[in-house]
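Here the complex is missing one protein chain, while the rest keep their positions.
We just call them A, B and C in the order they show up, numbering each chain from 1.
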Amino acid sequence: MRDPLPQRLGESRYFWGLSRERLAVAGGLLAAAAAVLLLAPIEAFASAPQDAANPAYREFPVVGSRVIMWVTAELHLMFAAFVLAVPMFAVIIEIIGYVSGDKRYDALAYEFTKLLSVSFSFTASLGAMLTFLLVVLYPALTDYLMSIFSWTFFPYVALFFLEAIFLYSYYYGWGKFNPKTHIFLGIMLNLVGTGIMFIADAWLTFMNTPAGISETGELVSLSAAFMNPMWMPINIHRIIANIAFGGSVAAAYAAFQFLGAKTDEERAHYDWMGYIGNFIAIAALLPLPFAGYWLGKEIYAFSQSLGITLMGGTFSWLFIIQAILIGNLFLAANYYLWVSMERIEGAERFRPYIKYLLIVIAGCFLVWATPHSLVASVEEARKMGGAHHPVLGVLGVMSAKNTAVNILILTTFLSFLLYRRGNKAPTVSWAKAGNIAQIAIFVSVVVFVTFLGVYGYFVEASVRIGLSVPQVLSVIFCMIAVTTIDVFMYRNARVTGKIKWGQMSARSQYALFFIALTFAWTMGLMGYVRAGMRQHWHVYGVLEDTSVDAFTPTLGYASNVVSITVLIFFVFIAIVFWLAGLSGKKAWEPAVKAGGEPGEEGAE
Amino acid sequence: MRRALSMAAVLAFAASPALAQEPALGTQAQRDAGKVLYEAKCAHCHGLNGDADAVGAAYLRPAPRDFTSSTFKFRTTMSGELPSDDDIRRSIREGMPTTGMPPWPTLSRADVDNLVYYIKTFADDFSGPFGIPEMIEIPKAPSVSAETIARGREVFVENQCVDCHGNGGRGSGKSAPTLTDQWDYHIRPADLTKRWTFRNGSTREDIYRTFNTGLDGSPMPAYEIEPIEDRWALVDYVVSLSADEPNYATAVVATPVTEINDAAFEATPPSLFAIVGQVVEPGRAFYPGISAIEARALVTADQVAVQLRWNDMIADTRGMNGPDLPVDETERWIGAPDTSGTFSDAVAIQFPTETPEGVEMPYFMFGDRKSSVDLWFADLAGPTGQHYIGNGSGNVRAGGPALGLRAAYDDGMWTATFTRDRNVEGHIGFDEGAFVPVAFSVWDGFNAESGNRRGLTSWYYVYVDVAEKPSPVGPMAGYGFLTLLLGVGITAFMRRKYSGA
Amino acid sequence: MKNAVKIFGFAILVTAFYSYVGQTVPQKITYPPESATLGADMSSAELAEAGETIISGKGTCLGCHTIGSGADPSSLRFPDLGGIGAAAATRVEGQDAVTYLAKALYEPNDFIAEGFLPGMPTINRPPIGLNDDEIKAVIAYLQTLGGEPTVTLVTDLGYTTEVSAAPTPGATAAVGSGLDGPGVFQTYLCGTCHNIDAAGALAGPSLYDVGSRLSNAEIYEAIMDPDATIADGFAGGVMPATLGATGFYTKISSEELRALVNYLSAQTGG
Partner (left out) sequence: MNVLVILAIIAVMVALRFLKPTIVVWAIAWWFAVFAMANYGIDPPVPTSVTNMFMAIVTIALLAYVTAAEGRMREAGESLVAFFTSKKYFIPLVIMLVAVPLLVAFNVYSSMTTQPAPPAAGRTIHPPPPATVSFKGRTVDLNNDVNPYRHLEDDDSEAFAQHVDNGRRVYYENCVYCHGDNMAGDGHFAHGFNPIPANFQDPTTIAMLQEGYLFWRIAKGGPGLPVESTPWASAMPAWELFLSEEEIWDVILFLYDFTDQRPRAREVHE
């Protein structure tokens, strides 16, 4: 029953003694072929008449079916996220390099892409393993999903081939094609990758919010099943999260290289790369909570039960863990920026502000992590007069959390702004007025956001949920407006000091690892809640989970599984880094030291 | 001193609105605003016309105030007078504990004013010549001392307070069972050992006001005790009878002893639990006669004993009682005292029959079909305890291990002590260090409580204390020493490494 | 290499920290609802408990039957189930209680208790569609009414319901638009309680002449709000409870309803 092929793919002995390029091509094609080979029998299996003797479940030895599926799916997802995200910013950086004519960007994009090909093989292998496990361990569920989605597998496979073609031509074609053709290849790579994700998203969102089926679960409308209520929110959420995650892993790669670097030039280059990767990660992190709210809202609209399971039931504690994770992310990102200011001459003048930024961040962090219903002993509860604390209870609800997140975002943005100005002084005549305008925008948006947060306590729930929209819009407005002013104000700015790339402490690089680990852990946790909120359903409300794993495990147990998954992922990714490092060392040009810091334009 | 006090009183009088000669009735706009608020928040109980003829009135005891009666209990005015505006304000703002009238802290000052003006339209007296009531003086309170409390006790006896409130102040005086209010409802004298239940407030000023003005409509008259120091002495005595707030517990500690006797019980601290009416099964919708119960517990090597104490106005030892007696569903409220001797007082302790697994417990009302409870039941008309097994309030049957019972009534207080073997096959055991879920029920026979018509608690715990506790000295010294070692180690390391610097 | 070890150690530290955070929140396992977990290792008593839920829930038995109502049997339309656990063994010569109850559920119209009319739906068929395990739970519960349960999930009742090809457990009738009136009538098992081609009343009044008695609007109301007007001699509450329990109101589409009303209004007797 067990097909050895996909397992063999993961074994490393195949890698010895082969050139990396050939290996990568072979791996990618093999994976694609394996996927097709595996899908065909599934098709046959699905159309075979139902036999009562066919078990609905098979048990995986030792760890059990659930855990092996869980870990495999999560690893697949993490690699896929990385593979989908890296081309996005690789292409963008390449375009910047092309437009600006600065070779460094091109080299950076190439460096990012180097991480890609091996990761792609890993992704495909894990995907094959996932499919394989699904067929073997959950035949009834697989059958059912096949009965709904069989037709979507063909475009999926087709896109998969295209992805392989575009990816390898993009990677190997570096410097060999006309730049415009090459960029076109990169864009196509992204489009195809996104398409793959969209199709796969439909399968899994269908399990949460099934649509387009009859009472009895038969397919009525494939398009409705495909575009089920959660599909688009998940797509958007994932695209953004992938970029954030990809950026953080790329930054971790740079940090890894930085710590092992032998020369100052190397250090300077990898310092810069880590900065860019982190910048991408944090920039993508900022809109993520908003996408998350949209997702949650759609789930609530689909079913109150599902919505309350997600936000109000046992999983409400999961969001406290999530708050700690995201709070840590913001804190670490700010920390990295503050440490980074050390290498900018002239940034000392902003150092006194850091403590105020820290106080605001810590305050928002505290608010965000305050649970609504508290764990309290009977005496404590009696003093509070219930499970809700009269003072803290106010901080436990959505209005407070939304406000805290928005201010957290603004503070992080402010940190970046200060970093950016570190070694510059504006030369335009209206600099003072510009500064005042920026401060005015900041203050008024903070006041507005806080006002809406407080106002939220006095209106009914549906209005309150609606209030998050103006909050978000005002924050986005603030960021755009302030950035616009900033760009014009610092045009032709006087450079007051150098950026000493490479003069970074090891601490800052560990902050980058910390961010990557936290991102991966957050993804794992969110994957758990997305699957876990179905509770004892495979397909919510349609196909019941009657296996031994039908119960929802504790958060502690889930945390352990996520931790192990994250560690496995980083071992795998370490292999990817190592393989990527095997290629020649001359893939980049030494950073040019004159003129403003690189990466800034990449940011905007 | 006296002079200063009366000066202050005169000044206060001069400043009071009573001298304005016109009753304050508010503007039409204020009264209209008050009407809107009244109809939204108050009319459910006090009636659209202020006559307490409303949907809520039928279910609340004491009944909501009838504003048209011109009779008000809580005043700062002379007996028989109307209340001042401030009195009405205070009643609204602070509510009345253990009644249906909650405090309304969220209403603004203007809202309350408007309400007062509107409420005053229900009775013509407010706008007539009686609309300006004569206020009593509340002088500044002198300080408390053991002497004033002792003097207070004398005043308490001299003024026949014991007739109603009882010798121990537990509301068990000899005339207590016969008392009725102006509308012929039975009324109980306040239990002075539970100050937090005073409807007119529990501060010294509140108590002073209560017996100086009397509670109109109730049998509580106004007292004019001279000299004024004696009034405050009486207040001090009443205050000395109880704490400000009930110290409700969540667990009873069963103390290990070698022998179960009264002295051992007296040596253990009691745990107080609030008793509330049964609100679930038929027979609900009544107000229990008992408001709290006090528990102590002891264990010996082979016995467990639980002692319960509660205040009861009168010991009903005629008639009979039982946890399984059928209840007449239609009867909602005993309007007149039931002294026919149909039902005796009774009490029950409830444990799960088997130690619950995890957090799942039997339903707190005599268990459920799935998990049963043990009821240690005492019909206080008889000398023995009975053991019942409950599988739900409608499914209680006698049976189970033998129980020992001692019960006595003294000065308004029942004391009942149950004993059982510590380990009985098939019934819950009392292992060292265990938290055993426990709940209590108490029946007041005077209040016609029987079967499901009873006062009860939800689940609490009996903690069986460990007989031989390990001495903390060893671990304390160990951990302390380890920490010290660590500190010294760090210091030595730092000094060695950096002493040159 | 030294860096790699350090970084790996750092990674373990960070993940361990998050694992720890995960342990500090309340740890709760959420189990699927009881009805979904009929396990082979359940005792008869546990099974009976599950059965009680099924009887009032999915089984919709209490829409028609009563348990220990104490009413005069002749005033009841359906047998009272009080004491059935004891009575079941004595109903048919040579059949023990379990066999009798199983037969009564799988082939309900085979043996009709004296004084009652046939009309009980076959319980393992749509719209109720209990599965075999659930039926065993129901039998265990019925046994407790006057007796001790003996059935467990391993008991062989001599009946098996073929698992339908539809993927849903306990599949219900195929519902889709495009059904004609008689089709709707059949699909929703109206015939279980109502005669359509003869005058005799079953559980509910005969509908063979309903078209001449009621207008379209009245028929519509009689379906959607059955208790608004109750035919003489019939009990209120039965039809809304039955239809509600089978999910009729949530499943029926407006086209189907229109078809049904048209079909019924065409029944003018004769």
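Please note the rule applied: a contact is a pair of C-beta atoms (placed from the backbone, for glycine too) under 8 Å apart; a residue touches a chain by one contact, two chains touch by 3 or more.
These numbers were taken from a predicted model, which means no experiment stands behind them.
For the chain left out of this panel, the touching residue among B:Tyr287, B:Trp310, B:Phe343 or B:Trp443 is B:Tyr287.
When you scan A:Gly173, A:Gly541 or A:Gly581 for touch with the missing chain, the hit is A:Gly541.
Across B:Val157, B:Val279 or B:Ala408, the single residue that touches the chain missing here is B:Val279. Only one of B:Tyr38, B:Phe156, B:Phe351 or B:Tyr463 touches the absent chain when the whole complex is considered: B:Tyr463.
Hidden from this view is one chain, which touches chain B at 40-41, 44-45, 55-56, 58-60, 98-104, 106, 248, 250-251, 253, 274-277, 279-280, 284-285, 287, 358-361, 363-364, 368, 433, 435, 457-461, 463, 465, 469-470, 472, 475-477, 479-481, 483-484, 487-488, 490-491, 494-495, 498-499, 501.
Those residues of chain A that touch the chain absent from the view are 229, 297-298, 300-306, 308-309, 312-314, 316-317, 324, 327-328, 331-332, 334-335, 338-339, 342, 351, 354-355, 358, 361-362, 365-366, 369-393, 397, 457-458, 460-462, 505, 507, 541.
The rule is short, and it goes like this: only the chains that are shown with their structure count from here on.
Here the spacing of chain A and chain B, counted between their Cα centres, is 57 Å. Between the CA-based centres of chain A and chain C the separation comes to 46 Å, rounded to the whole angstrom. Note for the complex: chain C touches chain A at residues 3-4, 7-8, 10-12, 14-16, 18-19, 21-23, 25-33, 36-37, 163, 165-169, 171-172, 174-176, 251.
Contact residues of chain A toward chain C in the complex are 50, 52, 140, 143-144, 147, 214-218, 256, 259-260, 313-314, 317-318, 320-321, 324-325, 375, 510, 513-514, 517-518, 521, 535-536, 542-546, 550-560, 562-564, 566-567, 570, 574.
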